[in-house]
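Just one protein chain is left out here, and the rest sit where they should.
Our next item is subunit A:
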Amino acid sequence: MTSPPAAPTPDPRVAAFRHELYPYDGDTAFLQGAMSFIDDALSADETVLVAVSEDKQHMLRQALGRTTARERLSFVDTGALGRNPGRLIPAWQDWIAKSVSDGLPVRGISESPWGTATPAERGELSYHEWLLNRAFADSPAWWLLCPYDTTAVEPTVLDSAGRCHPFHFLEGAHGDNPTFVDGPFVFDDLSAARDPDHVLIYGAGDLGRVRDEITAGAGKHGLAGHRLQDLLVAATEVAANSVRHGGGSGTLRTWASGDTFVCQFDDAGHIRDPLAGRMRPAPHQIGGRGLWLAQQLCDLVEIRSTAEDGTTVRLSTYLS
């Protein structure tokens, strides 16, 4: 399955946003490449935002020492966003907007937690890389370096990264990435659904039944309190979208897999905007808030949507 068709976007190679892949081999190479990128930025009076794991932060802090330009470098806290890659784009938009408002050109370094992510999370992290080109197509100029440890990341992830980055940083040189493909994102299939605990066909007026089904299923697996409340709001939004935009009805399936409680919604609708739910809604806009809330309230949201097969939205909430 591929991503839904999107409105034409500027050629990612001439857009103000420069999205660059940095494949490296081990910590030493990471440090060398990242420091080179940071040094260039600081020399050019640019500000730098760094979103990497704690151990990599530690390495960079040590390498930076007491350089006087440290105040123009910030380590951003991706941990506060949780594990859902669907929250990363608005976070970067906020960070970039703040730096741009300070009047400084911006660079960023972002390394996703490939080593600890589940297969489903890795799929969404790869999709996030593809979406970045769309999300920042019309943004102020900024430059994002995405390091990938070739000794640790799966080859399929690296292949996907190669297709999603218009530029690369190889052997100390920045340039065009020949493996970049300016086309639709190719999704992995969703993991097979377990035998559902509950199946409900819902329509107009059934949002309460949807919540009752989920509450019953979640209760069997110990999901309660504010985590359940968050899931119920997200589920209400997705089911309401089925009624409003998905042909008037949908099917809900719930099950638990490992430490994850899953709610899957299938309907006949087609989500055309690949960035649906990834951009913060304006306070006075009409509609367009449901998937945004789902992304913010659930640990993972997977969406597959085509005109032929309709839409599947899978909401995951971790049980521990």
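To be clear about the criterion, contacts are C-beta pairs under 8 Å (C-beta built on N, C-alpha and C of every residue); 3 or more make two chains touch, one makes a residue touch a chain; residues count from 1.
In the analysis below, contacts and distances are computed from a predicted model.
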**Request:** Between "Formylmethanofuran dehydrogenase", "Sarcosine oxidase subunit gamma", "MEDS domain-containing protein" or "SusD/RagB family nutrient-binding outer membrane lipoprotein", choose the name on the UniProt record of the chain that's been left out.
**Result:** "MEDS domain-containing protein"
**Prompt:** With respect to the chain omitted from the figure, which of A:A16, A:A152 or A:A204 is a touching residue?
**Reply:** A:A204
**Prompt:** Taking the entire complex into account, which one of A:S110, A:N177 or A:T236 touches the absent chain?
**Reply:** A:T236
**Hidden-chain contact residue, picked from the options A:G217, A:G290 or A:G310** = A:G290
**Request:** Can you list, in ascending order, the subunit A residues touching the missing chain?
**Result:** 204-208, 211, 226, 229-230, 232-233, 236-237, 240, 243-244, 280-284, 286, 289-290, 292-293, 296-297
